[in-house]
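The structure that follows is given in the form of C-alpha cells.
Only one protein chain is missing from this complex, and each of the others stays in its spot.
Then we have subunit A:
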Amino acid sequence: MRNLFAMARRIIRQIVNDKRTLALLIIAPLLILTLVWYIFGAKTSEPNLAIIHYESSDYLSAFKSSDYDRMSPLQARQALADKKIDAYVDLEKPVKVHLEGSDPSRNGLAMNTIQKSMQKIQQMTIKRMKNELTGVIKAQQKGIQAQQQTLRQMSEAMQRYAPGALAAIMQTAPKTEQPKAPQAAEKVALDISYLHGNGDLNTFDAFGPAMVGIFVFLFIFMIGGVSFLRERTTGTLDRLMASPIKNYQIIWGYMLGFGTFVIIQSFVLTCYIIYVLNIYTIGHLLDVLIIVFILSFSALSLSILLSTLASNELQMFQFIPIVIVPQVFLSGLFPIDTLPGWVQAIGKLMPIHYSTEALRDIMIRGIGFSGWWFDGLILILFSIIFIVINVLVIRRARPVTD
C-alpha cells in the first residue's frame, strides 16, 4: 500500500508542478464549454427573406413586410448572390422559392418561415372557396324554395281535385331528413406535455451531459497517456521495475494519482455548467460526479494501455483521431438510431457512449441510481479489463516474479 501511495503522491506532485498541464486539465474544458454554450445555446436567428412579383398577387397579405423585403427580381437575385438574403419567393403563379442553399441550417430556417406563409395562403384559398360555395348553396336554396312553392300549389290543387291520388303519393314518398345546421369549426390547438425536460430545453442542454464526458475523457486520456509514455521513454519505468514495487501498484498508483485530479476537474466542470452556464439539470450533482469519475478511470486505463503501443508523444496523439473522435460522434451527441447496425455496434464499444447515456438520465431525465447503475457498471467493466491488460503487459516486460 505504501508503494501505491508513493506513486500517487509523486503523480500529484508532478501535475501540480507542471502549471500548464494543470491549466489544461482544469481551465481548458471550461473555456471550450463556454464556447459551445454560446454556439448551441444561443437563440436561433431570423432568416432574411424577400418576395418578388408581389404587385399583382392575391397572396401579398400572407407575406408580412416585417418578414419579407419587397424587391425587384434583379435586386433579389443580386441580394441572394451576395448572401444578404437566404431566400426569395416568386409570387407569380405557381409560387416559386429560390434558396441560397449553402448552409443547411439557414435553409431550414428560411423554409420554416416560408412554409408558415404558405399555410396562410392555403387558409386564404380555403376561405375564398368557402365563400364561393356559400354563394352556390344560397342560389340553390332559392331554387329549392321556388320549387317547394310550386309543389305546395300543386298539392293544394290535387287536394281539391283528386284527394285519393295525393294520399297514395304521400305514403310512397321517401321521408327527407332535415340536414343538421353546420357546427362551427373547432379551433385546433395542441396541448403539449413533456415527459422529461421542458419546452425551453435548447441544444446545449442536450449536448451538455455528453460534453462533460467527452472533455473529461479527452484530457485525462492525453495527460495520462503521455505521462505513462514518458515513464517508459525516460527510463523511470525501468527503475521502477528494478525496485520491489509490484506491477499492480504501478497501475493503481496512476489510477489514484490521476483520480484525485479527476475529482477536482469533474467537480469544477460540473459546477460550472450547472451553476454558471445554467444547464438544465434535475439530477443530483453527486450522481454526475460518480459517473464522471468512473469514466475517467476507463479513459486513464485505456490511455496507459495505448501508450505501450506508442514510442513517442506524437504517436500518442495519433490515437486521438482514432480513439476520441469516433467516440464523440457515436457518443449520442448526434442521433445514431438510423446508422447501419455495425456502426451502432462500434458505438456500443465506446466508454463515452455509456457516460452520455448515464449523464442524460441523471441531468435531463432526473433518474437516480436505478437509471445509471447499468451504464456505470459497464464503464467499470471497461476499466477493469484495461487495468488487467495493463498489469499483464507490465508483467510480460518484467520476467521477475514474486
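As a working rule, a residue touches a chain if its C-beta (ideal position, glycine included) is under 8 Å from a C-beta of that chain, and two chains touch if they have at least 3 such contacts; residues count from 1.
The rule is simple: contacts and distances are computed from a predicted model.
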Chain excluded from display, named as in UniProt, from "AdoMet activation domain-containing protein", "Sigma-70 family RNA polymerase sigma factor", "ABC-2 type transport system ATP-binding protein" or "Isoquinoline 1-oxidoreductase alpha subunit": "ABC-2 type transport system ATP-binding protein"
Full-complex contact with the absent chain, from A:6, A:126, A:167 or A:309: A:6
Contact partner of the left-out chain, one of A:17, A:66 or A:193: A:17
Contact set of subunit A toward the excluded chain (per top definition): 2-3, 6-7, 9-10, 13-15, 17-18, 234-236, 238-246, 397-402
